[in-house]
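All protein chains but one are shown in place.
Let's look at chain A:
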Amino acid sequence: MLRITCPWCGERDYSEFRYGSEVKTRPAPGTGDLKTWHDHVFLFDNPKGPTREYWQHVLGCRQWLVLERDTATNAVGKAVPARDAASKSGAGR
């Protein structure tokens, strides 16, 4: 089974978590035309291979994480707090 290492709670089964979506950079509020927001909300890169995605530890600390995972092999990498990942990329969720 997929195991995710929560930065606060440690390694747990994925069934404790809820999947968000792949990490996308949200346009700043009040900016961008309809197409910009349509693309942000509805379109996905949906890569076959390494990706970064949001997960929430719903049955644990309820924190949002950014997880590195390979969608082709299910190999799981590091999980970091989403707020740290967001401050690095300058985007919020």
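Just so it is clear, contacts are C-beta pairs under 8 Å (C-beta built on N, C-alpha and C of every residue); 3 or more make two chains touch, one makes a residue touch a chain; residues count from 1.
FYI, contacts and distances are computed from a predicted model.
Protein name for the hidden chain, per its UniProt entry and selected from "Protein LplB", "Phosphatidate cytidylyltransferase", "Sarcosine oxidase subunit beta" or "phosphoenolpyruvate--glycerone phosphotransferase": "Sarcosine oxidase subunit beta". By the touch definition given at the top, chain A reaches the unshown chain through residues 1-2, 13-15, 18-22, 34-35, 38-39, 41-48, 51, 53, 55-56, 71-74.
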